[in-house]
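Only one protein chain is missing from this complex, and each of the others stays in its spot.
Read from first to last, the chains carry the letters A, B and C; within each, the first residue is number 1.
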Amino acid sequence: MKEITRTPIVILNFKTYLESTGEKALNLAKISQEVAEETGVNIAVAPQHADLLRISGQMSIPVLAQHVDAVDAGGHTGSVLLESVKEAGASGTLINHSEKRMKLADIQQVVKKATEQEMISVLCTNNIETSAAAATLQPTFVAIEPPELIGSGIPVSKAEPEIVEGTVDIMHQINPDVKVLCGAGISTGEDMKAALDLGSEGVLLASGIVLAEDPKKALLDLVSKI
Amino acid sequence: MKEITRTPIVILNFKTYLESTGEKALNLAKISQEVAEETGVNIAVAPQHADLLRISGQMSIPVLAQHVDAVDAGGHTGSVLLESVKEAGASGTLINHSEKRMKLADIQQVVKKATEQEMISVLCTNNIETSAAAATLQPTFVAIEPPELIGSGIPVSKAEPEIVEGTVDIMHQINPDVKVLCGAGISTGEDMKAALDLGSEGVLLASGIVLAEDPKKALLDLVSKI
Amino acid sequence: MKEITRTPIVILNFKTYLESTGEKALNLAKISQEVAEETGVNIAVAPQHADLLRISGQMSIPVLAQHVDAVDAGGHTGSVLLESVKEAGASGTLINHSEKRMKLADIQQVVKKATEQEMISVLCTNNIETSAAAATLQPTFVAIEPPELIGSGIPVSKAEPEIVEGTVDIMHQINPDVKVLCGAGISTGEDMKAALDLGSEGVLLASGIVLAEDPKKALLDLVSKI
Partner (left out) sequence: MKEITRTPIVILNFKTYLESTGEKALNLAKISQEVAEETGVNIAVAPQHADLLRISGQMSIPVLAQHVDAVDAGGHTGSVLLESVKEAGASGTLINHSEKRMKLADIQQVVKKATEQEMISVLCTNNIETSAAAATLQPTFVAIEPPELIGSGIPVSKAEPEIVEGTVDIMHQINPDVKVLCGAGISTGEDMKAALDLGSEGVLLASGIVLAEDPKKALLDLVSKI
């Protein structure tokens, strides 16, 4: 667990881009691992559920699920069971991403279950208020991502630095064990440096790397100013 | 495609039972393949998304997803993209299972996309009226499952035969190309025979096999009276 | 019932605009009634749930709910019960509006319940395929509204006339008792005339009237070329 949560951390969300599906997902994971090895930065990847095993079977960097459902084992056709993504090699999961918002009761259930099963939880929030609520639920990470900036190319660390600082502050007050990540619009080394300077311990990002012409170059740039 | 849709067909829904997750999913798929080979009956398995590759990589029987979301490739964290389950080896997908009901517009989108990508679609319905609506959408199969009988052990073919017959009738009227499957409460050879006698071309089932003390014996019994 | 479904019909969806909430909803209903009386055209209004009684208590034109939930009486806090909107004066309800898409099984349940309780059902669809499915469920009206044109000011009757014609055709094939309405982008008399010329029997519209500088003038224009 310690190695998985070592910071500064980069979590690369593969979303459902074709550029990061199937064999291309594996390829992007390989690039991520190369950059992690070359630079020593902790990089985790979050591919689609159907790609977890493909990647975890061949790579050694941390692999996260993008979502799990708030269900226990049983008759739940089509749901994503935490146990299934764990057995497919996931060390943790994103929770409540802005593209997959969850009910409060379900978030609490999934964070608790992840902890019980020794998996890390990356709980996404949209503002300081929901970050405060998230802090009480004791996830491993809170990833603050103002939804309007996701995929915009405008880094939250520049556009709304007060939201990142406010989230870091509130976490110190409510639950200092929870580490803050910074998402939305991050793509360059400067963005990442700004995110860390604001008190976060890493970034959660997607399109800036996944859709880059040269993802390896983009990842190398991202971690260049840490 | 022809082999995949050969009837009579048994589709075994693994749901999210621990008994059919991960390595146990693979084991159940092996059993299913053995029975298919020994008896010549067409048996398909529908494991969880994270188990698709594990099974399709080692087995030759048809593998289906339990659900796909109505999204196209792009920024949809946590969603299940049809392209991803296809690349993980799925030949088709269940749609609108009673444990994962979908919006009408989303059902239409997923059935259409499955057809375009040469995947089979197994559209679940709950009564004759929704079966009629389903027929117009041109899926490969319509699986009629009165929700109150799912997991009950009481076979629909015995408890509500008129729903199966009515679905077969309406399909003949609206779209004779769509094959009818029968679900809910099916577990024995007698249940399956009754289902076929009512005009359906196969069964969709889960707990009767997955939770059986001896799944192979249960599967052999299921197909024994065809 | 006959008077309520007399065509050509205009159904004015009040949505959740402040311009059509509370006292302003009542005012817009008064204007609608005046235009109905002056022109003889059948105009129905669909205000928010909390405004149904305010309007039905003082007006005689047909009042519809914008949505009801697929629940029967019981413990369902926050749901919209058909019986409650009926007792508040609604003669029917919109179902599955593009801003409130419903599951197939729920649509079927609500259409059936509306019919049983002698209320009219206006089932919204997004393309010819879902219109065909809708036809089998036997609503009073199917309102075809390509979502990308809603609120656009570009009338569906001009931008995608083949969708309206196709819906009219499919309705004749599957269920000629169901009347077709045309929605999305409709605002002028010319738009409405085009909609009727394509074979629809009325329009479902909102912003073109609700947000008009002079709603009465806009409504009078809308029905001027019938």
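Everything that follows uses one rule, which is that contacts are C-beta pairs under 8 Å (C-beta built on N, C-alpha and C of every residue); 3 or more make two chains touch, one makes a residue touch a chain.
All values reported here derive from a predicted model rather than from experimental measurement.
Colleague: Name every displayed chain that the left-out chain is in contact with.
Modeller: Among the chains that are shown, those touched by the missing chain are A, C.
Colleague: Which of A:S32, A:Q48, A:Q66 or A:T130 touches the chain that is not shown?
Modeller: A:T130
Colleague: Tell me which residue among C:E37, C:E87 or C:D214 touches the hidden chain in the full complex.
Modeller: Missing-chain contact among the listed residues: C:E87.
Colleague: Identify the residues of chain A touching the omitted chain, counting contacts across the whole complex.
Modeller: That gives, for chain A, the contact residues 96, 101-108, 112, 125-127, 129-130, 132-137, 174.
Colleague: Residues of chain C in contact with the chain that isn't shown?
Modeller: 13, 15-18, 21-23, 48-54, 65-67, 71, 73-81, 83-85, 87-88, 90, 94, 97-100, 150-151, 206-207
To be clear about the criterion, only the chains that are shown with their structure count from here on.
Colleague: Quick one: which chain's Cα centre is the longest way from chain C's?
Modeller: Greatest centre separation from chain C goes to chain A.
Colleague: Could you put a whole-Å number on the gap between the CA centroids of chain A and chain C?
Modeller: Each chain reduced to its C-alpha mean, chain A and chain C end up 43 Å apart.
Colleague: In whole angstrom, what separates the CA-based centres of chain B and chain C?
Modeller: The mean C-alpha positions of chain B and chain C differ by 37 Å.
Colleague: When the C-alpha atoms of chain A and chain B are each averaged to a single point, how far apart are the two points in Å?
Modeller: Those two chain centres are 34 Å apart.
Colleague: If you look at chain A, which of its residues touch at least two other chains?
Modeller: In chain A, nothing touches at least two other chains.
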